[in-house]
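Of the protein chains in this complex, all but one are displayed in their positions.
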Amino acid sequence: MTAPRPTPTAEPLLQVRDLRVAFRRRGEPDTLAVDGVSFDVAPGQVVGLVGESGCGKSVTSMAIMRLLPRRGVQITGSVKMDGEELLTLSEAKMRERRGRDLSMVFQDPLSSLNPVVPIGLQITEVLRRHRGMDKEKARQAAVDLLDRVGIPDPRRRVTAYPHQLSGGMRQRVMIAIALACRPRLLIADEPTTALDVTIQAQILELLKEMVAETGAALIMITHDLGVVAGLCETVNVLYGGRIVERAQRHRLFGTPRHPYTHGLLRSIPRLDAAAGEQLEAIPGSVVDNLPWAHACAFQPRCPRSVDRCVEVTPEAENTGGRLLRCFNPVPASAE
Amino acid sequence: MDTDEATAAPHASVDGTGPLLDVRDVAVHFPIRRGLILDRTIGHVYAVDGVSLRIHRGETYGLVGESGCGKSTLGRAILRLEKPTFGEVWFDGRDIAPLKGEELRTMRRRFQMVFQDPMSSLDPRQSVEGMLMEGLKAHGLSRGPEADRARLRELVEQVGLPAAALRRYPHEFSGGQRQRIGIARALCVEPDLIVADEPVSALDVSVQAQVLNLLGRLQDELGLTYLVIAHDLAVVRHVSDRVGVMYLGGLVEEAPSQALYDEPLHPYTRALLSAIPVPDPELEDRRERILLTGDLPSPAAPPPGCRFHTRCPWRQPERCDTERPELRVVEGTVGGHRVACHYAEQIRSGTLQPHKVEPAVAEDVLGPGAVPDQPGSVTEILGR
């Protein structure tokens, strides 16, 4: 389904290095939501961040967008876009880049759209601020954008309020707003989780088309392995705030090496599986995690754990285009 | 909407040979009321609009559909948590649709429910022990403190929790553990039928399999009958013997689960199946996707004729727009494959090919503001 995209060559568009986000709360130890995440996004590349709730995938995106509250949050590491550090940028400069250079689509479009402003106005606002269009021009551009994202009868719909649209339509509007200024990086945080499958298919298709058309890079954040399988070139699997495995999608899904990735793929019921196949559940839940500082966080749930897993923190090692954080990975031939 | 088979068959017999559950032409319509002092009914939400299905003993029946299709409402109508507007619900040879009061309450022992959200479905102020004891006491199953304690311990162990869990409160558990408690609560009254409404969709991916495997094991051990309601076809296919697909209040297709996936006949089922992402890049790249245009029409103003005709890529003029197709067995298919489509044979043989559909703007019969243009679900319309 995906058209092969130009292989990224030169400078990365976005460079995330050793990103850590700690939430502090009075009278309690810090919670490390993101614990040293590093990855690159090349221009026009589609990168997936996959993991379950609490793995830090959403916090990572919020940190990149600088949307986390200042109080009670400590962010360290580096996020560079075109070589410029975003984490230390002034609030005014960051606001200018947000929407113009990088923008975001959220899971719940209803709560991220302003409920009392017509959708057309919400788009023209962005266009006028970042692209300096006059009122008439911006209005025409908004209608074109709505038409482009597949909203029927866009001329009538510009005056509609978010609650008058269905979930799928709202998400289309969000995508239109996010892409209004042709950003070079789009972050989509669970954009289809709140939607039905048939609508999800429409939105994924639209996202694919839109990034291909505008040449924007896309970071797709999701818990759904199926969604990334058809969409992302490179897939990062997160667990407990760290990337445990990263590979090109065919390799990752073909031969998952980390026990977590491997276990996850075997534990989900699949449409294409043979009938009566037993699911191999991963025991326990994320509350069983060990802290990365002392051990492998996944160890208590891991079927392949060895003694070292509770003694030393496994480092991320890059072998043959695959990043792996495990002492005892699943053999490549096991599949 | 009865099929020949359903009308011809005698009422499910009490001797345990007939189907455990026989749902006959059930409908649930919610009135939409407006008005300050006197509530005027200004319309109805046709959440479930004439569904017939049968579930046999020991079987798992899967009900799939997207939000707003009425699958949850149907589940609740079967459990008599919602009163059917019309239709009959025969449970083990007895129509439970007209039951009420004490008669209904005692009957509840035999059909139980597992909820989607394991947190909100457990009373936060009740310990696990209190919750399970309540079930025992409600149906006179309490056999004295000693026997009860043994029974409760057996129950929690059955769902894979330590006996220490009994003293704990819901907020002290993880999501997967809470769902196990929800299952233990359903089991404590020794029911015959369990209706599980989205039993895993609120859980983390890595935990879903634990709960699905648990449900499977319990069925083997206790001989339970399941009605599993879910939006996720992969989950439903995995657990079910037979699957029914719902669209806008009606059943559009019903078949043994393998047959449904091997050869979906209804255009909606085909679209639904092709829309589900599969975690296999090779397959994803090869797949032919049937993208539906537009959204689900409002269940308050269902389109005439075939409910799916506004989005159907195989729609034919006249008949699809005017005549509602009945659920009927298609000749030459496996295991009583039933489809509600006028052109199922032609679509199957390939003589009819899909065409492009312009997305229709759903029409609002109730005037602006009364109902969102295309509401996500029945609950959304009713504002519950």
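The first chain written gets the first letter, and so on, giving A and B; residue counts start at 1 in each chain.
The rule we apply is simple: contacts are C-beta pairs under 8 Å (C-beta built on N, C-alpha and C of every residue); 3 or more make two chains touch, one makes a residue touch a chain.
Heads up, the rule we're going with is that contacts and distances are computed from a predicted model.
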{"item": "Chain not present in the shown complex, as UniProt names it (candidates \"ABC transporter permease\", \"Fasciclin domain-containing protein\", \"NADH-quinone oxidoreductase subunit G\" or \"GntR family transcriptional regulator\")", "value": "\"ABC transporter permease\""}
{"item": "Residue of B:30, B:61 or B:115 touching the missing chain in the full complex", "value": "B:115"}
{"item": "Residue of B:34, B:143, B:167 or B:217 in touch with the missing chain, whole complex considered", "value": "B:167"}
{"item": "Per the touch definition above, residue among B:105, B:143 or B:217 touching the missing chain", "value": "B:105"}
{"item": "Residue ranges of chain B at the interface with the undisplayed chain", "value": "79, 81, 105-106, 108-109, 112-113, 115, 117, 120-127, 134-135, 138-139, 162, 164, 167-169, 171-172, 182, 185, 189, 384"}
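As a working rule, only the chains that are shown with their structure count from here on.
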{"item": "Chain A and chain B, separation of their C-alpha mean positions in angstrom", "value": "32"}
{"item": "Chain B partner contacts - residues on chain A that touch it in the complex", "value": "1-2, 52-53, 150, 152-153, 163-169, 196-202, 204-205, 223-230, 249-250, 253-254, 260, 263-265, 267-273, 275, 277-283, 285-287, 301"}
{"item": "Residue numbers on chain B that touch chain A, as the complex places them", "value": "66-67, 174-177, 204-210, 212-213, 231-235, 237-239, 257-258, 261, 271-285, 287, 289, 291-296, 358-361, 372-376"}
